[in-house]
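Quick one: the structure is below, and I'll ask about it shortly.
Removed from the display is one protein chain of the complex; every other protein chain stays in position.
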Amino acid sequence: MIRRETAIVTDPVTVSDPQPTRLVRVEAFALDAAFAAVFGAAVGAPVPAVGKVTDAPAGPVIWAEPKVVLASGDAAALARALAEVAAVSDVAGAWRRIDLKGPGWRGRLMIDGLFDAEDPAFGTGCVAATMLHHAPVMLCPTADDAVAVYVAPSFAGDLHAALSR
Amino acid sequence: MSGGHRLSTGGVIDRSQTLRFRFDGRDYAGHPGDTLASALLASGVRVFGRSFKYHRTRGLLAAGVEEPSALVGAGEGGRFEPNTRATDLHLYDGLVSESQNRWPSLDLDVGAVNQWIAPFIPAGFYYKTFLGPPALWKLYEHVIRAAAGLGRPPQLPDPDRYERRAAFCDVLVVGAGPAGLSAALAAARSGARVALVDLDRRLGGSLLGDPVTIDGQPAKDWIDAAEAELRTRDVRILTRTTAIGYYDHNMVYLAQRVVEPGARTGTDGISQRMWRMRAGRVILAQGAIERPLPFEDNDRPGVMLSGAVRTYLDRFGVAAGERFVLATSGDDAYRTAVRLCDAGLRVDAVLDSRPSEAIDPALLRRARDRCPVETGVRPLRAIGTPRGVTGLEVRAASGTVKYVADVVAVSGGLTPSVHLHMQAGGGLDWDEGRGVFTPTAPRQGQVSVGACAGRFQLADALSDAWRAGLDAAAATGGKPVADTPPRSETWAFADQASAFVPAPGVNPKKVFVDPQNDVTLGDLDLAWREGYRSVEHQKRYTTLGMATDQGKTSNLIGLARLAENEGRPAPQVGLTTFRPPFIPTTLGLWAGEDAGFHVTPLRRTPLYDLHAAFDPPWQAVGYWRRPRAYLRAGETLATAALREARMVRTTVGITDVSTLGKFEVSGPDAAALLERVCATSVSKLAVGRGRYTFMLREDGLVNDDGTVWRLGEDRFLLTSSTGGADRMAGLISYARNVLYPDLRVGAANVQEHYAAIAVAGPRARAVIAAVVEGMVPPRHMSLDRGVVAGVPVLVIAASYSGERAFEVYAPSHQAVAVWTALAEAAEAQEGGLYGLEALEILRVEKGHVETGGEIDGRTSAHDLRLEKMLNPRGGYMGQLAQQRPAFADPDRLQFVGLESLGGPIPEGSMLVERPGFAVQGHVTAAGIRVLEEGFVGLALLKGGRARLGDELLAWSPTRTASARVRVSEPVFHDPAGDRYRD
Amino acid sequence: MKYSALSLLRAGLGGHKDWPRAWRDPDPKPHYDVIIIGGGGHGLTTAFYLAAVHGVRKVAVLERSWIGGGNTGRNTTIVRSNYRLPQLHALMELSLKRWEGMSDEINYNVMFSQRGALFLGHSDSDMLQLAQKGDAMRADGIDADLMTRDQVARLIPLLDVSSTARYPVQGGLIQRRGGTARHDAVAWGYARAADRLGVDIIQNCEVTGMDITGGRITGVQTSRGAIGADRVGIAVAGNSGRVAALADLRLPIESHLLQAFVSEPVKPMIDTVIMTQSLHCYISQSDKGEIVLGGDPDAYPTYSQRGAPHIIEKAAAEALALVPALSRLRMLRSWAGTTDMSFDGSPFIDATPVEGLYFNGGWCYGGFKATPGSGWLFAHLLARGESHPVAAPFRLDRFETGHTMDEPGVGPMPQNR
Partner (left out) sequence: MMLIPCPHCGPRAHAEFTFDRPVEAITRPDETPDALVRNLFSRDNPRGPSRELWRHTYGCRSWITLTRDTATHAITDVRPVGADA
């Protein structure tokens, strides 16, 4: 993808309203083979590498912290399946998802931002947690011309307004 | 002599278009490509402003951002910008501008009277007088403040927007002159991700004022070709953009003018944009700034820097006057003389202070073809009036000579711009001959090329910059190309001698070093005589270099004088500190999008819109906003709050407590971790049960309180206060990851996963029973799970209000349905909504301590009557620290209740025997009895736990209010808890 | 030569040729009764009071570079005593009273302008906290008055008092005796006054070692040779840790950084000192016409005297939320000082475990207002070897005993202060 560096590219970008998520927080007691096996079986996708997202039937599986992964799905079921290897908590209500669509999403994420969303290496399958318009967010490119911005619901209102300005 | 005028041809301007603008109420015209300065100069304007102290007339000295004198107010209403440099404002149609710091007018300024008392107001005079009591200084100050200041202050809010953008690149090139363009080309061709910025509207920098040829092409064509190539290589080119600050780890702040000062914005409403540019390497190509010469009355309008005269001629097609004399100590002024002659203007003489044997004979020959050149000649004084210069008197070998001129072009040598190099951290080498500091020993990724590195030869600058571009690309992963650097054949003369010392016979008191602050050489000598002998003392005592140009044309002359007085070389005396911003930058740009309402984010609970529908008075709690009450027609906040409190005491009320801190701790070691963070025991809780708990800071004082619930064998829910939520999140993460990394546990911040709705009152159980399917209302301090309107909920039974109460936890995105169901059920039970104000009245009556109130960061567990709940097994955070002697002091401030013996107790008031007596404590909360009569309060009182029954005065001198009170147990409503215990 | 309008007039007629040096530039003598390390405001006032009040004149102030070059020359010049805790009332009020007589005391105009120091309240809870602070001050005999929104709006016409503001102004608490002063003048004025009493002001003299025998200090090693002394007082603010280390002392101090910035000078626009309960920015206007601004500290230890830009952005945004008309005013210059942060926010004026070695520091970012009071109390301690009653609580060992004085109650981590 050619990165357009000319002064200000005001490519179009559409901004979705904040949507609920089905994220479940999985904190591994130890990042070992046992955990990987049980996780893979229960979630239907491998444990994502650092800064990466894998796709499972129930939705994206996002690397969040050194021993923490945000899977999608039924928290209670996952808690039972992973009881021996991880601490599992439902955090579906702790995140909203705002989808940006259009070629201008990288430029839009640079406004009042700190992270290099214009870096071509940051593409589909990556995740970057950073600050955007003073709100803690997770940025997950979902296609060449689309990115999902995960944000806590309390910040979602102001962030959506700022992204749509 | 008529002063400045537009030549019929020449200049990089669009003569086909005319731009109309106003200055001091008069209409003028200019062309696209003009600055306000060039357009006014072309219209014959000579006086542009008045100096700060003596209100002497000031003309244009320079053509760039180093201009110290031509400062104007630009724009109208909320777009009015004082202290705008006329040289840094690119003309636009409809501009309205005005001169400043003069009354009643620029030509007739009363302030000029200061020149008559000049002998009595040298530098620092105000330290020696205006003595006496502060009240007297207030009177003097009123007059001084009115006279001080330059532009008039803006009065109206700013209608425009300011954007802030992050940006990243491998190589940032600052300055798009010959050196900058050369470096950018080399780096871009070598595959680096390059950004090129320049504060001008066009690329080219000094080349726009010089008809040199590069690679066989005229400079203008070479610039256009370079720009075209750079754009094809995806170089981010930002014009009207100034690198104002070089911060840590190669982050450079770039201030971009999207529209000119005072101008209307485009549809996006953006006036300026600040770039946070993170670069791998930074190539500084900012050029050099020309120094004036020291001679008497060198501040007269018409005395201009020789490079500026040349720039107005070649860049703007404007002759600064009609008869020119050039005084110089370097080769550069000769180029101006030659260009003036080329334009058919009269140059009476080039007066070079250097002896002829120190000047390149080829240069002398070439110049003498065009105009008279005298060597070994030094300027004594400008001849002229406040309206402008009319000539120059100089000292030659043969004695003093006078020349007629309406423009005295001066050149004391070029000073490399080392501002950003020094901001980045680095050293300076001193070149005694040329009188210049050049950058060395960079501490970050910066390298200086071209004139700002002291390389004034165009050919050297081009090749040196090219190499720097290749090196920078290589250092950031690029592959340096083998192409040859751009070459320039013409004008190889770039020598200069320093000319800091005025000619013998010059009166230092009449030589202006800092023209804006009216600082003379005499002032510098006075400072030195009085002992202010460090370069910083000289600056602060005389205000040299503290004006809006920050000494760009004056600091070195001031330093040289100090070095001469000290008898030490300049580098030993040193320079003052270079600080951001490189040029003054509006505060609105710094605030960016955060101005006005968006100064801080607004955090909304999932139920925010339901509250907002009532348009309630809000209470800010950190970034949150919580409704204080739901006023009905005719109610005040106080009456509504009391109604709501009585409703909770008599029927039932629901309130939004979603902002509480909430943490789900699970895993085999969950209880172990919680017993490190909480100061009470946790592990003895049975599944389905909960308890009150509190947390200490590491220094043993109480940090926050809340409740903890055992959801399952290895799963707990911990709540904390709204105010303490972020602190607790940090503390729990610190404990889990730093202190006890080996525990098999997970600690999830679920503050925002759960919305939380409190249901309190005698009929709370009825509401829960009616609304929550699949469970019966749990007994006090127990929990259960159920379903409300199809939404799975967790219901805990805990009371903050003192009534039977429950808290219903539902996933935030499904909370509206749960709230609506509970609200309907409450109304069915003759209850309703209650806000923060009622909650406060209820909790005061119940005597619960609150973070931010009684928990004020200075109270211990014992102070707050919580010591009996401390975990006997210990091991909790803060345990050791609370064993320090002070914790046992008998007269510590301790938590007590207060019963009023009269009217309302003023909240926050001091507890004293009688007015004026020693303070023994203070009221932390005060409220009205909800159902009974009377007023109560909570307080922290010295040795309070042993003073039951004492009578004191709750005294508030600031509100002239007080109430006699009796110390009581800190609980007034249902002390035994019969209303909710099972 | 005494400074006065008359002496200025007379000197003006003579071309100002005969003004003496404000302070001499003596070589260090072999021995002094008292050496003060640090030529900032606190060190210089200490030296002056030692000579003027306690008659101790064989005193030297050793300054590593130029006097007034540390925090004295970098602060935002605010003078006030509107604190909450009684110990800080006594300390800061003693200092404010000395400010009121300063220009005459040292015959040097420090331009102390009692234009009022105002805390804005943006909610009922803010106003309750301000009322409590005001009540505590009045109970300790310090002036403090509540102001309504209309009174505040009249005092600061350009303040946004609209009810729809993010932080609507509800009112304020003003200390009318508070205000601003010219910071450089304090250092120069006290240097001149002390010098006239025989104190040696020795610049470009860095202390590189301490001579301690048998637990007692006998003098210091410096870049200009050894100098003996009976008593040594440390007053070096941000460099406290490094200087104390020369005596193998570990202090309860962490050096942080506070930024400030000024606008270009404009005609009078803001006539009082503005601070706020809900935000962290503070605003005033210098006599020259520059708007002086500051806000959050940079929250990490540093000696760089160079702050991070996003801190400036937040302070500017907060200032604009209060006074929107500041938007088109240009920032002229930004800088930073090294703040000697203590672990409860209160200072130290105390002896150290080394006999004859005394320490004054821990002023966090509030030392300028305390300059004359700190000097008065430190001179008392250095002259008499025992603490003045007002200085008694400010002991070095208070963290071992737990007798901390944490005004905002934020606990031991300096970056939370």
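Here the chain labels run A, B and C in written order, and each chain numbers its own residues starting at 1.
The criterion applied here is as follows: a contact is a pair of C-beta atoms (placed from the backbone, for glycine too) under 8 Å apart; a residue touches a chain by one contact, two chains touch by 3 or more.
From a predicted model like this one, the values you see are computed outputs, not experimental measurements.
Engineer: Which of the displayed chains are touched by the chain that has been omitted?
Structural biologist: Counting the whole assembly, the omitted chain is in touch with A, B, C.
Engineer: Per the definition of touch given earlier, which of C:Gly189, C:Gly219 or C:Gly241 contacts the omitted chain?
Structural biologist: Of the candidates C:Gly189, C:Gly219 or C:Gly241, C:Gly241 is in touch with the missing chain.
Engineer: Identify the residue among B:Ser733, B:Thr820 or B:Ser968 that touches the chain left out of the display.
Structural biologist: With B:Ser733, B:Thr820 or B:Ser968 as choices, the missing chain is touched by B:Ser733.
Engineer: Write down which of B:Arg443, B:Arg632 or B:Arg981 is the residue touching the left-out chain.
Structural biologist: In the complete complex, the chain left out is touched by residue B:Arg443.
Engineer: Would you mind spotting which of B:Leu880, B:Ala918 or B:Leu931 touches the chain that isn't drawn?
Structural biologist: B:Leu880
Engineer: Touching the hidden chain in the complete assembly: which of B:Asp27, B:Asp742, B:Glu933 or B:Asp978 does that?
Structural biologist: Of all options in B:Asp27, B:Asp742, B:Glu933 or B:Asp978, contact with the hidden chain holds for B:Asp742.
Engineer: Name, in rising order, the residues on chain A that touch the hidden chain in the full complex.
Structural biologist: 30-31, 50-51, 64-68, 114-115, 128-131, 136
Engineer: For the chain that got dropped from the picture, name the residues of chain B it touches.
Structural biologist: 166, 247-251, 276, 278, 425, 443, 676, 698-699, 730, 733-734, 737-739, 741-742, 875-881, 883-884
Engineer: For chain C, which residues touch the unseen chain?
Structural biologist: 239-242, 245, 250-255, 299-304, 308-310, 343, 399-400, 412-413, 415
To be clear about the criterion, only the chains that are shown with their structure count from here on.
Engineer: With chain centres defined as C-alpha means, what is the inter-centre distance between chain A and chain C in Å?
Structural biologist: 48
Engineer: Averaging only over C-alpha atoms, locate the centres of chain A and chain B and give their separation in whole Å.
Structural biologist: Computed from C-alpha means, the inter-chain centre distance equals 32 Å.
Engineer: For chain B, write out the residues touching at least two other chains, lowest number first.
Structural biologist: Each of 164, 276, 592, 594, 598, 600, 602 in chain B touches at least two other chains.
Engineer: Looking at the complex, which residues from chain A come into contact with chain B?
Structural biologist: Touching chain B from chain A are residues 2-8, 10, 20, 25, 27, 29, 68, 79, 86-94, 96, 110-116, 118-119, 133-135, 152-155, 157-158, 162, 165.
Engineer: Which part of chain C faces chain B closely enough to touch in the complex?
Structural biologist: Residues 3-5, 7-9, 12-13, 15-17, 19-25, 65-66, 68-69, 73, 86, 99-101, 103-104, 107-109, 111-115, 122-125, 128-129, 131-132, 134-136, 138-140, 144-146, 158, 160, 164-167, 173, 184-185, 188-189, 203, 263-269, 278-279, 285, 287-289, 293, 306, 308-309, 312-314, 316-321, 324-335, 400-404, 406, 408-412 of chain C touch chain B in their complex.
Engineer: Would you tell me which residues of chain B are touching chain A in their complex?
Structural biologist: 163-168, 193, 195, 231, 234-239, 268, 273, 276, 278, 592-594, 598, 600-606, 608, 623-624, 664-667, 670, 744-755, 811-815
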